[in-house]
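Only one structure is covered here, and it is reproduced in the block below.
Now for subunit A:
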Amino acid sequence: MNDLLYLHGYGFYVWGSYVVTFTLLAIELIVLRKRTQRK
Partner candidate 1 sequence: MLGIARTLVARDLLLAMRRKSDVATALLFFVIVASLFPLGIGAEPNQLRAIAPGVIWVAALLSSMLSLSRLFAGDHADGTLEQMLLGAAPLGVVVAAKAFAHWLVSGLPLVLIAPVIALQYDVAGPLYGVLALSLLLGTPILSIIGAIGAALTLGLRGGGVLLSLLVLPLYVPVLIMGAGAVEMAGAGLAPDGQLLLLGALLVVAAAFAPWATAAALRISME
Partner candidate 2 sequence: MTTQTQNIRWFWFSSPATFYPLAGTIAWVAGVLAAALTLAGLYVGFVVAPTDATQGEAYRIIYIHVAAAWMSMFLYVVMAFWAAVGLAMNVRLAFVLARAIAPTGALFTFIALWTGSLWGKPTWGTWWVWDARLTSELILLFLYFGYLALQASIDERRRSDRASALLALVGVVNVPIIYYSVQWWNTLHQGASVSLTRSPSMAKTMLLGMLLMALAFWAYSIAVVMIRARCEIRENE
């Protein structure tokens, strides 16, 4: 498991990319959800 996180030292870059990407997409969905519920 630690190996997966560390990824031979590249863990920060790889997971940094994936986490930010999916967080941004999730935020987009949340903002959109708020918008549909508003009306």
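Convention: a residue touches a chain if its C-beta (ideal position, glycine included) is under 8 Å from a C-beta of that chain, and two chains touch if they have at least 3 such contacts; residues count from 1.
Basis for inclusion: all candidates are chains of the complex that A comes from, given by their letters.
What you see is a predicted model, and the numbers here were worked out from it, not measured in a lab.
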Chain touching subunit A (counting every copy) in this complex, out of 1 or 2: 2
Seen from subunit A, its contact residues with candidate 2 in the complex are 7-11, 13-14, 16-18, 20-21, 24-25, 28-29, 32, 35-36, 39
